[in-house]
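Removed from the display is one protein chain of the complex; every other protein chain stays in position.
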Amino acid sequence: MQTVTKEMLIAKAAELLDNGSVTRVFGWQKGEFDYDVTPALFHSAAEMEKDFVWNDFCGANFSKYLIKDKGEGKVLVFLKPCDTYSFNQLLTEHRFDREKVYAVGIPCDGMADIRLIKEEAGEGVTGVDTEGDELVVHTLYDGDIRLNRGDFLAERCKVCKSKKHVAYDELMGDDGEIADSARFDEVAKLEAMSADERFAFWQNELSRCIRCNACRDVCPACSCEKCVFGNPKSGVENKAASDSFEEKMFHIIRAFHVAGRCTDCGECSRVCPQHIPLHLLNRKFIKDIDTFYGEYQAGAEVGSRAPLVDYTEGDIEPSKAVERGGANA
Amino acid sequence: MRKCVLADKNALLAAMAAVSRLYVPVDGADKQAVFSEWKDGAVLSGKLNTNRSAKDFFFPQTENMMTFKMSGKKLEIFDTRREHEDFILFGVRACDVRSFTVLDNVFLSEPVDTYYANRRAHGTVVSLACNKPAETCFCRTFDIDAADPEGDVVCWEDSENIYLTAKTEKGEKLLAALENVTEACGDDAADGVKTLVNERLGKLPLAELKADKFGGGKTDAFFNDPAWDSLSEACIGCGTCTFVCSTCQCYDIKDFDTGHGIHRFRCWDSCMYSDFTMMAHGTNRPNHMQRFRQRFMHKLVYYPENNNGLFSCVGCGRCLSRCPISMNIVKVMKTLGGKEDA
Partner (left out) sequence: MHNMKEALIPVIGEVTDIRIDTPDVKTFRVVTPDGKKAFDHMPGQCAMLSVPGVGEAMFSITSSPTNTEYMEFSIKKCGCVTEWLHQMEVGQQITIRGPYGNAFPVDTAFAGKDMLFIAGGIGLAPLRSVINYCRHYRDRYGKIDIVYGSRSKADLVDYNEILSEWATDAGVNVHLTIDREEEGWDGHVGFVPNYVKELGFSTDKTAILCGPPVMIKFTLAGLQELGFAKEQVYTTLELRMKCGIGKCGRCNVGAKYVCKDGPVFRCDEIDELPDEY
């Protein structure tokens, strides 16, 4: 259950709009149902009263929208703890003007995953309310179904890495702690596979890719003005994979490009229409970076130099890294 | 009309598979329904519809069209197409069956797209009425009847039987081949299912969505609407809506040099992509709002203008549940069509 309410967020926004601190607000907009929430810009408290929502389906991370936002005056953005990591990482990369943003940190008790809910409750879900530790799922054909909320959180929330905000101008509610997350368990399972098993795993997952580019387009680390996969002169610019090799290359190249900058926000897997667990590729990089260079969390602080772009004499010798990979290949 | 008891459904499918290659919706590894080749004893998906639309069977995401060989200044062209073999698609929903009509109007109009025509000629579509339409369904908005779908053969299921009727010559041929596993029944046998489905369609959350404000000749009414700005504001410009859409038909033609020859292939493309209209000297849709607007104007105004009022949306609802930011044609229609002056 979220500890900060929608009313509190609207009141905060109204206060900041009224006193001129901000001119507009990035917030979540109500959809047709409770769970199809759209990121939107609000310009008044009245607009927010009408359409703003804050519920268990506000997973969308606003950090990347700050790059495009070119309005007058400051914009208010509500940041969940995990969003603040993307926020900092984009600041580190000088992708938006900090002076133009008023960031309000809000606590997050995890976001529910509508896909998991629909898998359990079947189709025809017209709404989902949260009551304490339970989700009350309203359905067309089976009445209300009560589910244990914890079981239906998004994977990224079940293994939440941090309830602590690493960036904000103002914090609402109590700040949390960096969690001792089990987020690398799935990666460890993949590492334990034989190379053939692992290849088969990714072959199966990535063969579903339809190259819609949603993972890239939503990713806060993918903020290039012109993507290599959108450049006709790159030789790799294809909407569809021309063969099964290229299918894998797209995701592997993308994982390399964001390595060391990916904060593990999990948006890629959230938006994938084909349910490919793309975040596991990125987590493998994070896990390896932690192992080789010491623990590093992208976005934990502004201006930190990622180990991959910061040479030190203590860096692991490439041969050692290869050896390690070899032993596991 | 013919029927087959549900307990014998596997035998019915086996009889279809004996006629030609048969594809049925089953749950894939990601727990989403996907059309797969039928195997004896296959458990059919309980999902209302497949994650990807059925258009893949006639307009695949990628297909090789021809191959070139270049040596010095000389060039050879090889038509790499093969005659497609017959296949049956079982369990296609009313919305997706209509999407084939939408695609036919594009690909089978002169000059005919022979790649599409080849596949279409060899496919037999067996549709299935929607006993449990979902909250994202709005096929009725476009005069599609999920209680009585179009198709070569149409099926209904109740708790005991599956009922089949042929609507085309192709369908009659298939039904004739199924005589041993089906028995004759009255034409009203499926009426109970139809009534149930109709009742349920009437109670859907989007049952009241109307398209009558849109259609051909309405360009001026909607093109310059200021709402396009706010509607497109959060769109991330990916191709998810386009690629899960059962009617989106834009494509790209590209060459791929394998080192042993050059394949010219075609693949799905999206008008939402920034390079879609990019030429050497620029693009006619430089900003994102214009690209977003194009997709919806095409479905709701331009396509109907060229196709006797038929909309290029079938209300399947895939974009509603797949869009990363939950922006979709329903929200667009409600926002634009909800205005007095439209």
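Should a chain be cited, it is by its letter among A and B, assigned in written order, with residues numbered from 1 in that chain.
Going forward, a contact is a pair of C-beta atoms (placed from the backbone, for glycine too) under 8 Å apart; a residue touches a chain by one contact, two chains touch by 3 or more.
Not measured: the values here are computed from a predicted model.
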- Note on the structure: Among listed residues A:Lys70, A:His94 or A:Lys233, the absent chain is touched only by A:Lys233
- Full-complex touch with the removed chain, picking from B:Ser159, B:Asn180, B:Asn284 or B:Asn308, is B:Asn284
- Which residue among B:Val5, B:Val19, B:Ala42 or B:Val106 touches the omitted chain? B:Val106
- Item | Positions on subunit B where the hidden chain makes contact | 65-66, 68, 70, 73-77, 79, 106-107, 109, 111-115, 216, 219, 223, 249-255, 257, 262, 264, 266, 269, 271, 276-281, 283-285, 290, 294, 297-298, 301-302, 305-306
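Everything that follows uses one rule, which is that only the chains that are shown with their structure count from here on.
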- Item | Separation of mean Cα positions, subunit B and subunit A [Å, integer] | 31
- Query: Contact residues on subunit B for subunit A in the complex?
  - Reply: 28-32, 46-48, 51-52, 61-62, 132-135, 200, 203-206, 230, 233-234, 236-240, 242-244, 252, 254, 256, 263, 265, 267-270, 273-275, 320-322, 324-327, 330-331
- Note on the structure: Within their complex, subunit A touches subunit B through residues 31-33, 36-41, 60, 65, 114, 119, 122-126, 140-141, 204-205, 208, 210-214, 216-218, 230, 232, 237-242, 270-271, 273-276
